[in-house]
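One chain of protein is taken out of this complex; the other chains stay put.
Entry: subunit A
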């Protein structure tokens, strides 16, 4: 079936007309409507899957680079801030213990 152009300009290719039936049995099988319909379906499926793969690839690229720019520095900096906090907590607990120990002596 000829497809109307859809949104985005993606449309299936036109169908070619059926060939004349031959006397040979193999030629008759390959030119039967079932086989030609199967071939057309395979062509359409490969066309659609190529387009889908391309748009998925594009979306993955955009999402990946945007995540790299917006989120990766944020994660790195938040991790450093947390490390700094832990270090300070440790220092505070270390420095906090000796004065009380010396006073209690």
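Operating definition for what follows: a residue touches a chain if its C-beta (ideal position, glycine included) is under 8 Å from a C-beta of that chain, and two chains touch if they have at least 3 such contacts; residues count from 1.
In this text, contacts and distances are computed from a predicted model.
Asks: For the chain omitted from this view, which of "AP-3 complex subunit beta", "Ubiquilin-4", "AP complex subunit sigma" or "Mitochondrial import receptor subunit TOM40-1-like" is its UniProt protein name?
Replies: "Mitochondrial import receptor subunit TOM40-1-like"
Asks: Touching residues of subunit A against the unshown chain: what are they?
Replies: Touching the missing chain: residues 62, 65-66, 69-70, 73-74, 77-78, 80-81, 84.
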